[in-house]
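Only one protein chain is missing from this complex, and each of the others stays in its spot.
Every chain is named by a letter (A and B) in the order it is written, and numbering of its residues begins at 1.
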Amino acid sequence: MRERFDVVPLAALFLGAASFLMPFAALKENRVVDGLLLNGFQLAGPLYGTVAVLTAFGVLTGVFLMKNGSRRRLLYAAAGVVCFWLTAALLVRAGMMLTGGAAPRVSPAIGFWGLPAASYVLIDHSKKGRWRMWILLVVMLLPAALLLAGGRGEAISVFREWSARKGRFFDELIVHIRLFGMAVISAAVLGIPLGILASRDKRIGEPVTAFVDAVQTIPSMALFGLLMAPLAALSRTFPLLRAMGIRGIGAAPALIALTLYALLPIVRNTVAGLASVPLSAIDAGLGLGMSQRQLFYRVEWPMALPHVLTGLRTASVQAVGNTAVAALIGAGGLGIMIFQGLGQAAPDLILLGVIPLILIAVAVDRSWGFMIRRWVSPGLDMKGLSA
Amino acid sequence: MTLEWQNACKTFTDKKAVDNLSLEVSEGELLVLIGPSGCGKTTSLKMINRLVQPDSGAVFVNGRDVSEVPATELRRHIGYVIQQVGLFPHMSVADNVAAVPRLLKWEKDRIDDRVKELLNLVGLPADEFADAWPSRLSGGEAQRVGVARALAADPPILLMDEPFGAVDPLTREVLQREFLRIQSTLGKTVVFVTHDLDEAIRLGDRIAVMNEGRLAAVAAPGELLLNADPFIRDFTGEDRALRRLARLSVGAAIGEATPITAAGFSGGGESGAPAGSVRTDATLKEALSMMLEAGETSLEAVSPAGRRIGKLTMEDLLESAAGTEAS
Partner (left out) sequence: MKRLIGPVLGLASMAVLFIPGILDPVLRFLFPGAGEWVFPRASLLSLAAMHLLISLTAGATAAVIGITLGIAATRPAGRAFLPLIRDASSLAQTLPPAAVLALAIPFLGFGFEPVLLALVLYSVLPVLNNTLTGLETLPEPVLEAARGMGMSRLQVLMRVELPLALPVIGTGIRTSVVINVGTATIGALAGAGGLGSPIVAGLIRDNPAWVFQGAMASALLALMLNALLKAAEKRLQPANMREV
């Protein structure tokens, strides 16, 4: 068979090119005006322009001239890191081009996303070994972080918004993490035993699955709202509950709704995990003289674990996003900034809420991935479970 | 250890799986349970380690009714091997083998030693296989681990449910031979379920044939092949005379008792013997084949060392095929 070109890095090249050909950033005098749109080439100047062109040539060399191997992968990884650096550098340069105004700022425009996307594609394609990914991450983030910490990035819109409300930001961040964390923990504490029970006894299993299924069809936003009325009534009726801070709006309905919402993936996966244990393993376990308890702890649970952990992973990642919606019923969290931003038509403020939200979601997802690799026996097949 | 089913019956929702089974297995005997699929072999076997509770009748181990022994206690002293192997995929090979010793709370060093010893016994070098994951093993290797796991706590009784049913014929023959070797040193009381007649004849001290939940016959392999019962005749097949010859050695047919050597399983006849002669440790089936091949009605019988012993004639073969068990 004819050897094929390694086409994936070419896709990265197109993405990167988009950053240079499409509007990369808008230079604005304040938060709301439409600014001056500049593309990557206009921002780059001779130095960064050269870097960009060299990187593109490097990738092309890798694709057409090099043999597949660790050298080529290293080249792709390096190109990915450079793409990321370029993103930060271009933003900073845009900041230096600002001329004046009440609160001058640089807002990312559509072309901004090209370089980070190219960076993702290249690094994903060069993937090899876990610890290398960590080194790569540090190498990638450190210069950008130093640049921003050194004050060179203060003109970037998100930082403008951030410095205007630092204290509030961290408060809401903590509220957010606490809220989704508590919801996931409660859902796990409830959901795993429920799942085990449901797989032991059909009479419990059917109504439990029907209930968690039904909850999932109610939109998260609506679930928050639906819990407001009964909780408000309870709080009116029982002063003790009111004293405990349980009211129609705020953290209590949010926590309950988030927990209910997180139940489904956990219960479902626990049931599926236990159902996936082959009869022959159970037969063998009993035949060797295990008691029901020993069979559960030594055979069934460890074999169900990949499913259960995947359920926890799905539930946690969803909960991060759903918690943002909880701001609508006064539970606080990063959603506050998103909804304020939407209300004030201020995209920069939206970004201030959305960027940490996405980072938390990705971090939570990756942490579960890490724990799954640690806790699940390597003898088990993880195929068919989402990565 | 002896085993006994006494009028054991088991019905699954209006289907009689085992119907009034009465059978004894003596100490150190290898009893093969054979019969068509669905005839109740597995159910009968599981009555011994109480994975199945008989509706009526009883099962005795060493004279003791098993229903009086706590199930887990009982099972830890009965080895159990199944066709699907049932290795625990989340445990390494070593941990699988160590399962029962751990249940019995052996000390760690003792378990480690035992695991090594067993893996080597079943022909899987411990250095290479102890840390392997079951999903990486071939069918034959997995089944060896299954046997090692069953033998781990040195149980006096071994129950094997079509243990070699899922491996290819060549591997099966190797596993059978090795199992015979292991059994000859360990001398367990074994109940071995199979639906493969050749396997039954090769391994069994006695063969119990089941049909539709009932015991149709129980006999030593040679006798079984002479049994005139229509079902047994049918079950043992058109070529049962050949099977009979396959169980007898040339030496036995000419009055010089010689065991069939391990090599005799796979055509030891050709090895070393000059043309027109056959070794006394070859099977009569092989001798017949050589006669047909050479177009002769007689062959020189020579000892494995090459010494001439006598003459094997077609009459000897006819007599042996029709006659009584000689070995």
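Following the convention adopted for this analysis, a contact is a pair of C-beta atoms (placed from the backbone, for glycine too) under 8 Å apart; a residue touches a chain by one contact, two chains touch by 3 or more.
Remember, predicted model here, so these are calculated numbers, not experimental data.
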item	value
Displayed chains contacted by the hidden chain, counting the whole assembly	A
Sole residue of A:G150, A:P193 or A:P219 that reaches the chain not shown, by the stated touch rule	A:P219
Given A:V59, A:V106, A:M140 or A:M228, the one touching the chain that is not displayed	A:M228
Chain not shown, touching residues in subunit A	4, 6-8, 11, 110, 120-121, 124-125, 127, 214, 216-226, 228-229, 249, 317-318, 320-322, 324-325, 328-329, 335, 338-339, 341-342, 347, 350-351, 353-354, 357-358, 361-362, 365, 384, 386-387
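The criterion applied here is as follows: only the chains that are shown with their structure count from here on.
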item	value
CA centroid of subunit A to CA centroid of subunit B, Å	58
Subunit B-facing residues of subunit A, complex	278, 280-281, 283-291, 294, 298-299, 302-303, 305, 376-381
Of all residues in subunit B, those that touch subunit A in their complex	49, 51, 71-77, 80, 82, 84-92, 99-100, 103, 133-135, 149-150, 159
